[in-house]
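All protein chains of the complex are present and in place, except for one that has been dropped.
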Amino acid sequence: MINKYLGIIENASKHGPAIDGMLEAVHWFMLALFIGWTAFFIYTLLRFRRSKSPKADYVGVTSHNSTYAEILVGIIEAILLICFAFPLWGKQVNEFPQEKDATVVRIIAEQFAWNIRYPGADAEFGKQDINLVSSENPLGCDPNDAKGKDDIAVLNEMHVPLGKPVIIFLSSKDVIHSFCVRQMRMTQDAIPGMVIPLWFEPIKTGKFEIACAQLCGMGHYKMRGLLIVDSPADYDKWLKAQAPAGSGGGGYD
Amino acid sequence: MDIPYTVLPRKDTGLWNAKVGIWLFLASEVMLFGALFSTYILLRVNSPETGALKWPHHLLNVPIGTFNTGVLIFSSITVILAWASLVLKNLKAFKWWMGITILCGLAFLGIKSREYYQKFTHYGVFLRDGTVITGHMKNEDVKLKEGEVTRYISNLQVVNGVVNAGPMKGSEIEHVMIAPDAPAGHGHEAAEHKAEKIEGKDIARIASYGPWYSPYFAIYFTLTGLHAIHVFGGMVVNTFMWGPGTKMYFTNPQRFTNRVEVAGLFWHFVDLVWIFLFPVLYLL
Partner (left out) sequence: MEATVHDQHGHATDHAHDAHHEEHKELSFFWKYIFATDHKVIGMQYLFTGLIFLLFGFCLMMMMRWQLAYPGKPMPVVGNLVCSALNMACKGLGDESMQGGVMSPAFYNSLGAMHGTIMIFLGVVPLAFGAFGNFVVPLQIGAVDMAFPRINAASYWSLFVGGIVMFVSFFVPGGAASSGWTSYSPLAGIATTGQTLWLVGMIFLITSSLLGAVNFITTIIQLRAPGMTWMRLPFFVWAQFVTGFLLLLAFPPLEAAGVMQLMDRLAGTSFFLPSGLVVTGMPSVVSGGGSPLLWQHLFWFLGHPEVYVLILPAMGIVCEVIACNTRKPIWGYRSLVFSVLFLGFLSFVVWAHHMYMTGMGQKISTFFQTTTVIISVPSVIILSALFISLWGGSIRFNTPMLFALGFLPMFGIGGLTGLPLAFNAIDLYLHDSYYVIAHFHYVVAPGTLFGLFAGIYHWYPKATGRMMNECWGKVHFWGSFVCMNGIFMPMFLQGMAGVGRRWYDGGQTYEFAQGVIHSNVGISMSAWALALFQIPFIINFFWSIRHGKKVSDNPWEATTIEWAAPSPPPHGNFVETPEAYRGPYEYSVPGHPKDFTPQSQTA
């Protein structure tokens, strides 16, 4: 509710509600503290202004209420950590879905675009090698690798089917970028020299914008991509229409 | 008006100012070198098992390193003796011991620069098939199609025989001659190694053993370079104490002794850093 009021954007992923729920709880907690202290603050300022209270009290507050309040804050924070924060993150990094049950893609970020590769019919990616990089072959795909023949490469526009988790193997060619889809409640840095897996499960069809969430140079602000969640049928149609990268139609040959 | 405790200790802390200051300063130095040691560990753990970036073991000359370690440890003792002489009010002995300390520092830096020099004349030629041939080489050993090499070759990237970046960009290399190192296991003199000729088109990269060569050399030069700067700094201070700074002994012997003690503490720290550096870079 408070999130709504603050203008949170719609959620489109399965793990999103848990995150939103936690944010909601933290916001309520903050609001309570804020209102409590503000009320105290204003009341004190009015009551103890010089004209009203010409003589200060050497001792001041003697009750231990503030200590109790602080302990309560500590307890609430501990609950938030143990009951929400740890399990949520644990789920994120430890409970990867099986690759066979998921849409698996490889994303290679570069200044200032998202290269998205699908493994194609054989469900396996072809080799990539830095030494093969050239202007015609920006990702250094190995043309001799059979597994790569049916790979599909697209730029900036990523399609995934509804009803299946998505696993992304994220890396970068040049500098650090960050793959961020706010509606999917998902952000992950793309760090050159590393391949980092991430996953989420869309629960809505539609077009969602991919933003880059790490300063990567002057085009950072427009390093925009689209994540399009299709119904499974639409997705198959789209996939069929894509020419495999290895056959010369994908632009990365 | 005068700042108190510059000479005599404050009762409750038992310290005079500069001593507090130097300990704090050394704490920050520990963090500085600590960060570099952490970098060393990280680079080493991440280094590949094979290929040119493989962590080289026992690449440095251990006897020389050991000797240099000895020189520094010895200077650590002499600097204490210098200070002790002052405490015993023996200025002449102080001059001797401090003089020896300074000479030791000089010797250390001399040996170190000799080691550096050897690294800078030692090259690795990376071939396109992934092998690396290492050995000593001079500018004349690189034969260009046109003209000759006039500047020091540190790090050249070569594509199809043509240098593709840096100051020599565009030069075409015909071939290079390199006297390869003795294969591991043989003594240095044993192998009468002949210069080998490598065609330009087979080369991917020519680099001397400078910091650009690999992460090992990067951290080696950074650590030892920073350490050398510290040695140099310590020597400047020691030389001041030995020379013009001695004046203070006649007006304020206690304060002068304190100063020497502080300089000595710094010198010990510099030694201590080396005592970590030596095994880490030479032995492990």
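Which chain is which? They are A and B, in the order written, and residues in each are numbered from 1.
Rule of thumb we're sticking to: a contact is a pair of C-beta atoms (placed from the backbone, for glycine too) under 8 Å apart; a residue touches a chain by one contact, two chains touch by 3 or more.
Here the structure is a predicted model, which means the values were calculated and not measured.
Colleague: Write out, one label after another, the shown chains that touch the chain missing from the document.
Modeller: In the entire complex, chains touched by the missing one are A, B.
Colleague: Touching the hidden chain in the complete assembly: which of A:Ala85, A:Ala102, A:Ile203 or A:Leu239 does that?
Modeller: Of these options, the touching residue for the absent chain is A:Ala85.
Colleague: Which positions on chain A touch the chain that was left off?
Modeller: Residues of chain A in touch with the missing chain: 3, 6-9, 18-20, 22-23, 26-27, 29-30, 33-34, 37-38, 40-41, 44-45, 48-50, 53-61, 66, 69-70, 73-74, 77-78, 80-81, 84-86, 88-90, 92-94, 110-111, 130-131, 133-135, 138, 140, 173-176, 178, 180, 182-183, 185-189, 191-194, 196, 198, 209, 211-222, 224.
Colleague: In the full complex, which residues of chain B touch the absent chain?
Modeller: Those residues of chain B that touch the unshown chain are 1-8, 10-11, 13, 15-18, 20-21, 24-25, 27-29, 31-36, 39, 42-43, 46-48, 52-53, 154-155, 157, 164-166, 207, 210-215, 217-219, 221-222, 226, 251-252, 254-255.
Basically, only the chains that are shown with their structure count from here on.
Colleague: Give, as an integer number of Å, the spacing between the C-alpha centres of chain B and chain A.
Modeller: Whole-Å distance between the two chain centres: 45.
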